[in-house]
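One chain of protein is taken out of this complex; the other chains stay put.
Here the chain labels run A, B and C in written order, and each chain numbers its own residues starting at 1.
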Amino acid sequence: MKIGVFVCHCGSNIAGTVDVVKVAEEARKLPDVAFASDTMYACSEPGQDGIINAIKDLDLDGVVVASCTPRMHEPTFRKTLERAGLNRYMFEMANIREHVSWVGKDKEANTKKALDLVAMAVAKLTQGKALISKKFDINKRVLVIGGGVAGIQAALDCADGGLDVILVEKTTSIGGKMSKLDKTFPTVDCSSCILGPKMVDVAQHPNITLYAASEVEKIDGYVGNYQVAITKKATYVDWDACTGCGLCMEKCPSKKSTDYFNEEVGTTTAINILFPQAIPKKASIDADFCIKLIKDKCGICAKVCPTNAIQYDQQDEIVTEPVGAIIVATGYDLFDYTKYGEYGGGRYPDVITSMQYERLLSASGPTGGHVKRPSDGKEPKTIVFIQCVGSRDKSIGRPYCSGFCCMYTAKQAILTKDHMPDSQSYVFYMDIRAPGKLYDEFIRRAMEEYGTQYVRGRVSMLYPKNGSLVVRGADTLLGKQVEIEADLVVLAVGAESAVGASKLAEKLRISYDNYGFYMESHPKLRPVETNTAGVFLAGSCQGPKDIPQSVGQGSAAAAKVLVLFSKDQLESDPQVSVVDIKRCVGCGKCIETCPFGAIEEIDFRGMTKSNVIETICQGCGICTSTCPQGAIQLQNFTDNQILAEVNVLCQQTLEKSFE
Amino acid sequence: MSSSLSYAYYPGCSGQGTSIEYEQSSQAVCKALGITLQEIPDWSCCGSTPAHTVDHTLSAALSARNLGQAEGMIVNGVITPCPSCLTNLKTASHRMKDETFRAKTNALLEKPVNNTLPIMSVLQVIYEQVGPEKLKEKVVRPLTGMKLAPYYGCIMNRPPDVMDFDDCENPIAMDRLMEALGIEITPFPLKVECCGASYGVARKDIVMHLSGKLLDAAEDCGAEAMVTACPLCQMNLDLRQGQINSANKTNHAMPIFYYTQLIGMALGLDEADLGMKKLCVDPGKAFRKMEARKAEALEESVVRRSGN
Amino acid sequence: MSADSGKELRIVGFLCNWCSYGGADTAGVGRFQQPTDLRIIRVPCSGRVDPLFVLKSLVNGADGVLVSGCHPRDCHYSEGNYYARRRLEVLKRFLPVLGIDTRRFEYTWVSASEGQKWKTVVEKFTEGIHELGPAPVIDATMIAKAQILAATAL
Partner (left out) sequence: MNTIRLNTACDADFINQVEKESEQDMSLCYQCGNCTAGCPYTTFYDLPVNQVMRLVQVGQREQVLSCKSLWLCASCESCTTRCPNDIDVARIMDVLRHMSRRAGHATERRVKIFWDAFLSSVERHGRVHEMGLMATYMTKTGRMFTDIDLGMHLIPNGKLSLKPHTMIGKKEVSEIFKRFNEERSS
């Protein structure tokens, strides 16, 4: 075999702490190495040209590049090989940047280590072989999970691009958090005026199928060919018949149902339409509160409904949709502030969350846009906002910044003054995070034009006293303890991952961070991709984001899907397991262990054997380490390849040990 | 039953003096509830705050000597009524989980300590082992009509990972026990605020300020008396109430009970065993108000019944 | 920070591509300095790590072997790390039979975001191996034993 080795300087990134020239020199002495050199930037155009020329000139069979992590440039160099006419799998990378030059300063040790890594890559490559991808058709339909502003944007862009879109929303209406907001920063335009039309577009778009009150049950398949089972949850109303007239709501006697949309400020009826602008505008029954469903009494809604839409015996239903790509846009949820005993732990009615305050401010909210405090319905004069509640707090496991609460707090302070000109707002903050276009100017306006008092310090406790709340904080700029007697306290609660995010991730086989936010493929260069081909992210399911960022990501994810679907066929990854039919004894152990059900039992001349279904196999290699015969081998990670690497490192004693 | 509720008992120094009524009533109540207290033989002072302001090993050693004295006793743990002693014992035990610290502490001691016994307050044992329900069954003289502000003090539940009992911001153990006696608990917001601790002597102004705030807050929320679980709190609020009044120009006359005294009353124990007379602010007023309210309620229910 | 400034020992790491390899990359990106003894072999999933790889490394002269995969429940292939854990637990129990100190083999979980944790893992493990010193040379009988074991138990 003729292997070429290219050792990258990466400017001084590698060359600074690794003697790359020496590594190349030593590499030349390795068996099977026909050529070795160092190169300034392997991934740059001249770098790649150098590789191509060497392959052509020296008729190389394989290439090793010693540079950065394969998670970064493996695809780049595979394409380079292909351009030179070599099979793309005759390639190995030695990670001498992230794993060597960046984590150690001892040049001698680093150089030795780099050489070992090169030798391992060469040894592995000698055991490698050319792999050929198969082509398969793709199903150009896309599933969008979550109907917040990010999901809506993604769905609309895909649909406008001509794709069939399946939009699955957990609640009975799309709109997400944004539909609950009164106005939006930094322009203070009305949230429903800008979101409403988009929601209507979703309803009317011929390419979009909307499943509200639905959740993804199960996902099978692979990029280009997913099968998605969707549970349509029982709403006890036939949505084909319901016209959204609202008669049932008027008459329903169960008026104490939890009002999720209004964040439990007030209550709603057991049968309800989530909010007046809901899409779809359909009624559904909350089974926890319906007298008919609990006690088999009442039945009034069925009597008044002009279209006979009520179906008390409706059951959950499962539908299956074939799609080729998936956009996840499940958003975030809000931190449960009752964990803070010092803020009353939920005991004080006039301590409310920022989202509850949005509902109080909203003209279509439960108070018609009049700010009335929950305890006695009085209009508050002094309002205290506390920032970073459930954010940047290690002690409760939330060390991250939620990103948008500084901004929405300023917005709420401004709106407070608009609503109640003789009110006074105070904001307790630790730092102000406003790095966007017109953002800091917005914060300044809250202070300069609206007279909001910003106090730099955290609040340690609050307690009721004579009908108001004493808020005790620090003004660290003064170096003093301060107290404010407030009529209303609004907690700028932070964002946390959506309820059930980790469960959904497991269905999608994507990873999530310690807090349940989904992991992008690369934090800078692949922000909407995941490590699972065909699954993309949009909006705050990936981490807290405001509306502009969420919308931007929605569009980005849609663009990625359109790119994926711009071809009619995809190439399968040939790094899958393959059964050596001669060695296989048909014990079935691999079938039991494969997490994807990718292995089937076949009959081979009257004998039971195993066979891998290529398109289903994900290439984990669990079967390979299970098979007692070594009959099933994961391509490009075969036993021989890995052992070749081990042998390079560990050959101290008996040359021929045990095999 | 009694053997399962058997504890090594650490009374603490103030139980012999300024908080003698706490000591007496704790003993009496435990006895009535079937909790056996075996006094730790020849116990010594835990060092209280002054010791840990000098050095942590010294402080731990003073506490640990007592833990050592309790080792070998056949008990479920060490208990004490005083939160200050409790903090010291628990902190010592907590820190001694670290090998080096334990070695350093043991080096100061005559005999090394194994540090195996759990440590609790008497309150925790009554709350968790007896519980409000069982306590309620035993009440013979309900204290219905009494309105109390429950005050826990700053260190009974803090810091939570060392003290490991009840809620550190809004503790409820005493609330529930008092409610079991028929008492109405007012929502007292300053349950865990500091009363001024041991600064009564050296910096009286601090205690006047902090304890004064507590009395004001209790009055604000309509309490007619306060109930505490700490000798220092009780002393600052009760014994120094006169000083507070003159310093702050207030005229509080707020009786300050130990929770054990009230449990004892409700269980029908002898008042003399509960040290009621030893309180500084006369508690009679609270009881008279209670009786008046009881009578009122009775009258009301009679009226309502005849009205129907 | 090369361990003990003394001689480097031979430490082999098997890291899953999705989590721990990414974690090691993250450590690199964060410039978290580590001892240089470790050499990493990339595998798609910790479930791909055949106990024989570990055994072979140890028998053939590795002073320590570190396997690292995704956190439980977080496996890219949903359950590969459970398989890995089960197998490697069994392996760990067999090492003493071969006269190999179990401390020479460790199995951990590090996610792609945990660069700092990866540094700590490498530091701790390397330090531990240096405390144990170079592995004793393995003789033929032991290898025979390993062969039997490998054929039966694992």
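Going forward, a residue touches a chain if its C-beta (ideal position, glycine included) is under 8 Å from a C-beta of that chain, and two chains touch if they have at least 3 such contacts.
This is a predicted model, so every value here is computed, not measured.
Student: Mind giving the shown chains that are in contact with the missing chain?
Tutor: Per the touch rule above, the missing chain touches A, B.
Student: Tell me which residue among B:L58, B:I172 or B:A247 touches the hidden chain in the full complex.
Tutor: Among B:L58, B:I172 or B:A247, only B:L58 touches the chain that is not shown.
Student: Using the touch definition from the top, which of B:S25, B:S48 or B:S93 touches the missing chain?
Tutor: Going through B:S25, B:S48 or B:S93 one by one, B:S48 is the residue touching the chain not shown.
Student: Out of B:I79, B:C154, B:V227 or B:L262, which is the one that touches the chain we can't see?
Tutor: B:C154
Student: So one chain is hidden, and I want to know which residue out of A:D106, A:D160 or A:E342 touches that hidden chain in the complete assembly.
Tutor: Of all options in A:D106, A:D160 or A:E342, contact with the hidden chain holds for A:E342.
Student: What residues on chain B make contact with the chain left out of this view?
Tutor: Touching the chain left out of view, chain B contributes residues 13-14, 16-20, 42-45, 47-58, 61-62, 65, 107-110, 154-155, 158-160, 168-169, 192-194, 196-203, 205-206, 209-210, 239-240, 242-243, 277-278, 280.
Student: To test your reading of the contact rule: which positions on chain A touch the chain that is missing from view?
Tutor: Residues of chain A in touch with the missing chain: 342, 392-396, 430, 456-461, 472-476, 479-482.
Here is the rule we use: only the chains that are shown with their structure count from here on.
Student: Just how far, in Å, is the C-alpha centre of chain C from the one of chain A?
Tutor: Those two chain centres are 30 Å apart.
Student: Which chain B residues touch at least two other chains?
Tutor: none
Student: If we count contacts the way the header does, which residues on chain C are in touch with chain A in the complex?
Tutor: Per the touch definition, chain C meets chain A at residues 1-2, 8, 10, 12, 17-19, 21-22, 24-25, 27-29, 31-36, 39-45, 47-51, 53, 56-57, 59-62, 70, 73-74, 76-80, 83, 87, 111-113, 119, 137-138, 140, 143, 146-147, 150.
Student: How about chain B: which of its residues touch chain A in the complex?
Tutor: Contacts found on chain B: 167-170, 187, 189-190, 217, 220.
Student: If we count contacts the way the header does, which residues on chain A are in touch with chain C in the complex?
Tutor: 69-71, 95, 97-100, 102-106, 109-110, 112-113, 116-117, 120, 502, 506, 509, 511-514, 519, 531-532, 575, 593, 595-596, 618-622, 624-626, 634, 637, 639, 642-643, 645-647, 649-654, 657-658
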